[in-house]
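The other protein chains are all here in position, but one chain of the complex has been omitted.
Lettered A and B in written order, each chain numbered from 1.
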Amino acid sequence: MTSLPKNTVKKLGLAIDLDTCVGCHACVISCKEWNTSNYGSPLSDMDAYGENPTGTFLNRVHTYEVETENNDYKVVHFPKSCLHCEDAPCVTVCPTGASYKREEDGIVLVNEDACIGCGLCAWACPYGAREMDADAGVMKKCTLCIDRIYNENIPEEDRQPACVRACPTNARHFGDFADPSSHVAKLSTSRCGIELMPELEAKPVNRYLPPRLKTDQGSNNLPDILTPMINKVPKNLKGFLSWVDKVLEKI
Amino acid sequence: MPKGLQPKLDISPKVSDTIKKTTCYMCACRCGIDVHIENGKVKYIEGNKDHPVNKGVLCAKGSAGIMQHYSPARLRAPLKRVGERGSGKFKEISWNEALDIAKNILKPIQKNAPEKLAFFTGRDQSQSFTGWWAQQFGTPNYAAHGGFCSVNMAAAGIYTLGGAFWEFGSPDWDKTKLFMIFGVAEDHDSNPIKIGLGKLKKRGAKIIGVNPIRTGYNAIADEWIGITPGTDGLFILSLIHTLFKAGKIDFNYLTRYTNAPFLINGIKNTKESGLFLKDKNEKPLVLDKKSGAVVPFDTPNIKADITASHTDENGLHRTVFQLMADKYLCKDYAPNKVAKSVGISAERIVKIANELATVAFEEEIVFDQEWTDWKGERHKKMIGRPVSFHAMRGISAHSNGFQTCRSLHLLQILLGSVEVPGGFRFKPPYPKPATAHPKPHFKVTPGSPLDGPHLGFVHGPDDLAVNEEGTPIRIDKAFTWENPMSSHGLMHMVISNAHAGDPYKIDTLFMYMANMAWNSSMNTQGVMKMLTDKKEDGTHVIPNIIYSDSYSSEMVAFADLVLPDTTYLERHDCISLLDRPICEADTVADSIRWPVVNPDRNVKGFQSTLIDLGVRLKLPGMVNDKGEALYKDYADYIINHQRRPGIGPLAGFRGKDGDCRGRGDPNPDQINAYIKNGGFWSEKIPPEAQYFKPWNSSYQKWAVDRGLFDSIQPYVFQIYVEPMRKFQIAAEGYGLKQPPDQLRNQIKMSMDPLPTWWSTKGSGNESSNEFPIHAITQRPAAMYHSWGSQNAWLRQIHGENPLYISTKIWEKHNFSNGDWALLSSKHGKIKIPVALMKALNEDTVWTWNAIGKRAGAWALDKNAPESKKGFLLNHLIHELLPPKGDGLRWSNSDPITGQAAWYDLTVKIEKIDMTLDIAEPVIAPQDSPVPKAPHNIKYGHEF
Partner (left out) sequence: MKPATSLIIFTVLSGFGFGLLFWLNLNLYSSTNFPDVIIFPTAFLISIVGLISSSFHLGNPQRALLAFTQWRSSWLSTEAVLAVLTLFTSFIYAVLSIVFKLYIFWLGLIASGMCLLTIFSTAMIYTQMKTVPRWNMKVTPVLFLLYGTVGGSIILNNGLLSFFLFLILGSVQIWTWKMGDQQFKRSSNIRTATGLSTKDKYIRMLEPPHTGSNYLLKEMVNIVAQKHIYKLRWISLCLLSLLPAILCLLTTTANINYFTFLAVICVINLIGTLISRWLFFSEAEHVVGLYYDR
């Protein structure tokens, strides 16, 4: 039955670094590419070459514009896939038991053979992480690449989600948040990883590492080495050249 | 769910039957890919972990390569035009018929007037081969797309440093502490830049983005400078001014590694004024501080004096450094003088100069690595200035781009940060100074090959491709007084010049991989007209058009004969050190593509087609005395062709047994050796040779061993580019080769041998009052020019493109969401959807490049959003400047290199009081030579 496990042994998930993501969509397409020919039914594309193409994607990158502290504007690219919530509302609403959260690692999956395509889980998900495939009529979602991360046919170093492996900037990190010594847990702690919409109490596992605080107008804390120099360097050409000479003598 | 009740999953499925390792072609970054094949079909593509370029990562286009490979827009057989040009009506014919048609057109040309063939090859990754083919044919009219792409960057880099950004070099990603990136949206070094940025972020190094638009790389920059388009040169020179004023310059570096100490002939008004003082052996001279003597600059154990002047019997000669001080200490470059033009406050300019100086000089890094310089001096350590830069078309695609790129290189040099740890590093075969490159060749002998390679570097008026009367020899007018240093040719002028018969008429336009009837051209509608125009006798103004494409592009519709290419997974290809290699700063590397699957259509790799055509034409070098083919196909050429003895297209696994690197006899098993090695060959540069390459004797020796050069080529950076001065001297009236009078002023102004800046507003392309807004484009990371749109996955990300508008303009015109606007330039008008963007320079609007499509192209539905809401800015840009009343055709290009000035465009905007459902101009649809695309797809269901 679709009740959630009380506790999962591991809490596998992603830490996504918004300070590093350049919005290149590599993770979007590598995800589509892996998952369309692996776990479950393919991710179809309707009217693929037509007027209104719509396809199933398990990961999409949004782009926001945010005002900074000093009234500058910055652009933040925001990749979004399933956050493998601890209190996944998508699981408990499922009438068929197709949606479930794995006890061993916390991955939230859809058993497509049992899914009736009622769409309720997608409604229940706060994050828009589930998409019904228009061709197969079953619910699709990020599997955390379960058929990669344990796959013995894949070299060990590659046993990570397709999106993580593809991401050119290394903005995506995969690991076990239940283990405080894991890379992702440490990253999340040190960078104050954000939990999305905590008020909805889904307890997402994935964390977003916020854009680092920046002095968008240049750093004020650097020593000013130029001004004192400017005052010392003679202004007319002749003086300048002989000053350079003296500097060179010292080298 | 309790574990016991959880469904049993196959978490260890087999990924595929076989992995074939080859090279991506979805852009010119050329990453290594692992192509997974199941039941003979391509199933999955991922990055090759061992590959020097991408180290396993893969961009969106690369992952979507599958969809490109299975695209419904793939051509299926050679096509012969049956309708009017541009209509898209074709009939499929056999290869034999197609190549016979081509032969019958080309043979008489080759025999009688080879220049009547203009062979231009777009974004060609086999230029060393296509160039060679054109050379054997004998036409002077060959180039690839570099002239409209980024020749400013390439030429400025090579003339100044002996290499530029992108394929020529990259920041020292592992050590740099401050990285500044100018005018880059995506670049061809796509994955390496992203990997590099990731490294900087991990180490907490600072990134400063200089770009009117804050997306992509600029979005993650720690500091963003929303500069006014076209003013980077001024901004950089202001930084230089500030550093000069503070004396924060690496004098030691200038003295040792640049021509700053060179003495300049100071005698006014002679044909030598402003040239280097030289000795009898043509060696530039410097003043030795130790001895007080004037000696050749490369004399060992001297200490060149950069500040002193030298007086001889003719008068006073000053050093390059003195001229620099003259120029850059000038108030014109003072931060408060430039602030308004560049859109950056004076205070901030000083702050950035301070930051550059602080990191370069106070945070210098020391690397325990001994090395010996070109004069034999041994250095205990490698000292690095951890400031690095990268730039691309944002600074190069302007009519002041060459000098702007030079200014940036000057800044790098002044900070002592080129080829040092933490700075900018070259990738082999660079560094390679302009003098080590060929000069342009253009001597035509009907029936025989051209006298040498077409493209190269001029070193003065004598090298120009003009005949006695001063008229251009090349159809694109490259290497003429209009744009003397046009090292990559001017592909964007070919159609326009051929149509105008200026400088002469041609017979056949032969193109490969360039969508010239669409996004590769300025003035798209005009170009379509030029391609279809007929003379009074009913024949076309451009008589024959032969074109090779893999897909049903807009350009295909305008060809008389289409030679269909394969997809990148179906053919041999060679990414050669003779061309634009895939090397990284510490690795020399080249790679191949090979047919990982065979085509299921009647198509052929274009390079093999060219060889076949060359054999039919009996071109020298392609047939033996008996007229028999020397190379059976491109693969055979790759293995057996030799440019110089022992040097061939591929450097790896040479020699009979495949154990030679760089130099060696052809190895019949070479391609298999590459395949076994993962599709590439690479070798790490020895640690001692990894930095200071232009002056590092172990690098120089190693480069000769590997066949990069035949003799060592140490050199110093050319802050002062003497060849430019030579053009100025000619313009001043000295010498035999003289420019036409109307160009004298332009040459005097633009050919400043020291980096300089002028406003693009002077280019005639803008009038700040009537068209006050800058309009530019950016490459979307997930799209490659026009071909991304045939990709079912990528087109969902970018199926249409609004014009992004700054807050100031948005509010001024009272725009709101969903509005449309009329955008006009001096040249044309378009109607397009708009959207607001705040992180944008206030006088700028922009859109994504090449999303708009002609209806009927790319096997897309006629109502596809790409043709209804997608649009091109190209309609507003002209390849010529507005007429100046002198009856001459002035090209919209950089006056030095001929680089197309895409980003000089200025416009005005008006709100349209209704919502349109189609962007204007509306171009009549073209017929599709390929069958209708499937409606729904579920790629992967068969696996």
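Rule of thumb we're sticking to: a residue touches a chain if its C-beta (ideal position, glycine included) is under 8 Å from a C-beta of that chain, and two chains touch if they have at least 3 such contacts.
Since we're looking at a predicted model, the values are computed, not measured.
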item	value
Residue among A:C115, A:A162 or A:A185 touching the omitted chain	A:C115
Per the touch definition above, residue among A:V93, A:L187 or A:V247 touching the missing chain	A:V93
Touching residue (missing chain; options B:S170, B:Q728 or B:Q796)	B:Q796
Hidden partner interface residues of chain B, rising order	796-801, 837-838, 865
Residues of chain A (touch criterion as defined above) contacting the omitted chain	1-3, 18, 28, 52-57, 60-69, 73, 75-76, 78, 80, 89, 92-98, 114-120, 122-128, 131-134, 136-139, 194-201, 208, 210-211
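Rule of thumb we're sticking to: only the chains that are shown with their structure count from here on.
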item	value
Inter-centroid spacing, chain B versus chain A (mean Cα positions, whole Å)	32
Parts of chain B lying in touch with chain A, wherever the complex brings them together	1-3, 5-7, 9-15, 43-47, 49, 54, 56-64, 66, 72, 190-191, 194-195, 197-199, 201-202, 206, 214-220, 222-224, 242-248, 251-252, 255, 306-307, 321-322, 325-326, 329, 348, 350-355, 357-358, 361-362, 781-782, 790, 792-797, 799, 837-839, 859-861, 863-865, 933-941, 943
Chain B partner contacts - residues on chain A that touch it in the complex	1-3, 5, 17, 19-26, 28-30, 32-34, 36-38, 41-55, 57, 63, 65, 67, 72-77, 97, 100-104, 109, 111, 113-114, 134-136, 146-147, 149-154, 157-158, 162, 165-171, 211-212, 214-219, 222-227, 229-230, 232-233, 235, 237, 240-245, 247-248, 251
